[in-house]
Every structure is written in structure tokens, then in C-alpha cells.
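Apart from one protein chain that is not included, each protein chain of the complex appears where it belongs.
Note that the chains take the letters A and B in the order they are written out, and that residue 1 is the start of every chain.
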Amino acid sequence: MKSGMPSLSRRIAVMLSLPAALIAAWWFASAGSQNFYFPPLRTIMETFGKLWFSPQAIHNIAPSLVRFSIGYIAAAILGIAIGIPVGASRNLRNVLEPVLEFLRAIPPPVLVPVLILFAGLGNEMKALVIVFGCIWPVLLNTVAGVRALDEVLAEVVRSYRIGAIARFWHFILPGASPQIFTGLRQSLSIGIILMVISEMFAARDGIGFALVQYQRSFAIPEMWSAIILLGIIGIALSMIFRAFEAWILGWYHGLRQSQRAN
Amino acid sequence: MSAPTTNVRAGISARTVVWLQGFAGLAGFAALLEILPRSGLISPLYLPPFSTIVAALFKEIMSAEFWTALGDTLEAWAIGLVISVLAGVVIGIAIGSSNAVRTLTHSTIEFLRPIPSVALIPLAVLLFGSQIQSTLVLVVYASFWPVLIQVLYGVQDVDPVARETARSYGLGNWAQIRYVIWPTTLPYLMTGIRLAAAVALILAITSEVAIDTQGLGKQIADTESGGAVAIMYAYVIVAGIIGVIVNVGARALERRLLAWHPSMRLDNAGARA
Partner (left out) sequence: MPITRRTHLSALAASGAVSLAAPMISRAWAADKLSIAVIPIADCAPIYLGKAKGFFAKQNLDITLSTQGGGAAIIPGVLSGQLQFGFSNVPSLLIAQNKGLKFVGVAPGVASTGVAGHDFCATLVPGDSPIKSAKDLTGKTVAVNNLNNIGEVAVRAGVKAAGGDPKSVKYIEVPFPDMPAALASHRIEAGWMVEPFVTIALSRGDRVVDWPFVAIAPKAMIAVYFASAQYISANPDIVKRFKAGMTESLAYADSHADEVRKIIPTYTRISAEIASKIILPIWPAEFNRASAQAMADDALQNGLINKKADIAALLP
């Protein structure tokens, strides 16, 4: 292995080199493109600037992100809240596991037609779709995380008669959190997918809505710009999540690293 | 959390008790679905009683349309999964075998991974309309990444001593892959396939709902449009059951195939659920 870390500038250069090369390749390969479906990257970028950096853009971006955030956070809270008692009780787990396995196997977008019946076509429906889709990975991973809590520690906590709230805050939550975060990470990508899908039916704003409208009116560069925007949002949310995870789980990552080193 | 107990009553083993509990849970859920609409708490127009849904399900199972739709969904799922697994293995081993290539491609993979596959829906529709290819675009794009990531983990986990030994014995690249890299990567690959199988099914049905390609998803969308609510729920249940079969099946397969394999993974955190 190389001795010492490469310098920061070197690492950034390596990180950006392939993406930059790919983008350049796309730029030049599509430069004179006459293909209707694959316009020149330059056209797409110009359209991108025009569309998404205008004050108008906020009308589509904001509702999408708001619905996503509400749905995701609600799913996270519900998933953890339900997951902890279920994970803690073996009997509860045994009873609920088949039902939960079934519910979680239903592809969330399938629920869009179902939820249209219940919640109509507005924002509530879209947020609900996101909640229904995102809750399962969080819930099931919380169950797994709580279930796997160190038996010895559990005994110690019990014999010291540590109160429920303290137990929750200092033992259960930290102990299960690595697994919970795995679930939260999976929910993130599901949430983005559902945010887009829920806006493709009967919506009046949102990025998914814009995407479908562009496709329907054959506004191809605009459509590509929306695809790229979704990609950027996906990447940005993923990075934010990872930073948040590193902050919360800093203690865990350090522990694992020292374990591995031994 | 609770101390393990063995529930041994007159002849009932612990395992049977677990099964019974699970069954009770399902029965309770079904009962809930029956009572809520009948009591009027939820309008039966939005949620027909469970018995009505089951009746509709049995009627659908007798129709050819059901089996065609099921076949279409499974076809798209299977083809897409095979493509992503093959691509994931080949590209994963190629990238993972070289530290330099891995470092170089790391950022690209991390950039492309979070892009929601559904963003490609309009493009797929324009290119392929509502044929199976549209579905395949989404399925492959979404299920490729879990396989790739897991294969990369696997290749990374290869014992460097083993590799050096293989190299010093003059084993060529292909032999190295076969005897050193592949056995280590296999458990990771199985995890990747399990994750990919679930994702592929979800995306297959999703694209059918969104793009109107033939399959279970389209049936659900059509029945909702047509107001045939009980049939819609019947199809939703079928989608769920298929999903459970795929998940459970993949997990069982993973366990069976790797029963002989010494567990080389230190933590299961990334692979669970």
C-alpha cells in the first residue's frame, strides 16, 4: 500500500477525472447531433440553465422537495417508533412478521392508484405514498437492530433497573442506530422514486410533473434537463444523508475501524 | 432482547408456535380488512371487505388475462435481473481487480447510483413506447447497482496473501479470477442478487403502472381507472405475494448456496433487510 495519504488536490483530481472525461465524451459525441431524442449536450445545458435557474423553477422544485421531506421524515419517525417495540418483543415479532413481510413486498408505486381512492389527487396523496413506501426499510431494519442488541448489555441495563426512557435513549437507540441507518439509507432512494412517480399522475407541480409534461409535448432538451436535475437532487440528498450519518454514527465508525485494525 | 425460552407444551415445538403466531398475525390482518369496510369506518367503495377481494382474486385467477399479466411481469423481472447480474459481475470484477481502476471509478459510481431510475421513464417511453424494453431499461438500471456494489465489496475482500500466492504461482488473470476472486466474491454476489431481485420486481411493476406496459402493474392501474376496486386490490395482493416469494426465495437460496461457505463477512449490517 502507498505510504501516506495522497494530497487533497490529488484526491480531488482523481475523483473528478473520470466523470469529467465522461461528460466531455458526451459533449463531443452529441455535438452535432440531429437525433431527436439525443440532442447535443450543449443544448441540454443551455436549457437547464434557462429552466432551472429561473425564479419559476422554484414552483416545481420546492413542492417536490417539501413533499419528499415530509413523507420521509414521517416514515422515519413511524418506522422507528413501531420498529422498537416490535423488535423488543419476540412474540410481537412472531405475530407481525408475516404481515409486515407482505406489506413491504407490495411495490409502493402500486399504492398510488389505491391512495388516489382514499386521499384524492393532492399533496396528501403524494406525501402518503412516500410514507407508505419509505416506512418499511426503516421499520424492518429497526426491528433487526433492536433484536440484535447485545444480550449482556441488555441484562446489565435490566439489573440496574434503568428506566424506560433512559433505556431508550442510552441503550436501545444508540445500539440499534447503525442498523436503523441502513434502513434510512434504503428509504432515501425509495422516497425519491416515489416522489417522482406520485407526481406523474394527476399533479399540477413538481419535478416529476414537469418531466412528464416535457415528454408529452416532445420538449426533449427540457426533458433531459429534468432528468439531470433529478440526478443532481439524488446525489445531493445522498451526500447530505451521508454527512448526517457520519455525524450521528461517528462513534460507531470509529469503533469499527479500531476493531478491524486489530 | 427477552431471554430465550422454549415454549414446550404438550407436544408443540417452539417452531410450531412461531408459525401459529405468524398465522395469527395474518388472520388478524385479514379480519381487520374485513371489519373496517363492513363497519363503515372506511367506505367500502375505497376498500372492499377482504372476502370480496378474495372472491375477486379467485375469479381473476380463472381468467387468462391474469396469467398473461403475471407472465409479462415475471418475464420483464427475470430478463432484467439476468442482464443486471451479468453486467454487475463482469463490470464489478473488472473494476474491483485493480486498485487504480477502482479509485478512478469510485466517484462516478457514487454519482450515478443515486439517480432515480424513474427519471428515465420519459426517455424510455419515447424510445420504446410501452413495450417490454421500456420496463427493462428501468429494471436493469435500478438492479444493476446492488449487484455491482456487492461484487466490488467481494473483490475488495479477497485475501491479499491468497492473491499474491496465486500470482507467484504464475496463475493467469482468468485462473486468478476463477480460483481466488470468485469464491470470495460469491457470498457478496448472493447478497447482491437478493437485493437486486427485490428491486427488479419493484421496478418491473412500477414501470407497468407508470408506462402502461403489459403486466400486473397495468392491471392495477386499469382497474383503478375503471372503478373495479375489488379486482384492483386482488392484483395488489398478488403483487405482494409475488414479492414475498421473491424475497423469501432469494434469502433461502442465499442460505442454501452458502451453507458450505465459511462466513467471511464481519458485519451483516449492510446486507440485512
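The definition used in the following text is that a residue touches a chain if its C-beta (ideal position, glycine included) is under 8 Å from a C-beta of that chain, and two chains touch if they have at least 3 such contacts.
Bear in mind the structure is a predicted one, so any value in this text is a computation, not a measurement.
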item: Candidates B:157, B:212 or B:254 - the one touching the absent chain; value: B:212
item: Given B:70, B:95 or B:125, the one touching the chain that is not displayed; value: B:125
item: Contacts of subunit A with the absent chain, listed as residue ranges; value: 36, 116-117, 120-122, 201-204, 213, 215-220
item: Missing-partner contacts on subunit B, residue numbers; value: 125-131, 212, 222-228
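Quick note on the criterion: only the chains that are shown with their structure count from here on.
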item: Of all residues in subunit B, those that touch subunit A in their complex; value: 1-2, 17-18, 21-26, 28-29, 45-47, 103-108, 110-123, 125-127, 198, 201-202, 205-206, 209-210, 217, 220-221, 223-225, 229, 232-233, 236, 239-244, 246-248, 266-267, 269-270, 272-273
item: Complex interface listing, subunit A residues touching subunit B; value: 14-19, 22, 37, 87-91, 94-99, 101-114, 116-118, 137, 140-141, 144, 146-147, 149, 154, 178-179, 182-183, 186, 189, 192-193, 196-197, 200, 208, 211-212, 214-215, 220, 223-224, 226-227, 230-231, 234-235, 237-238, 256, 259-260
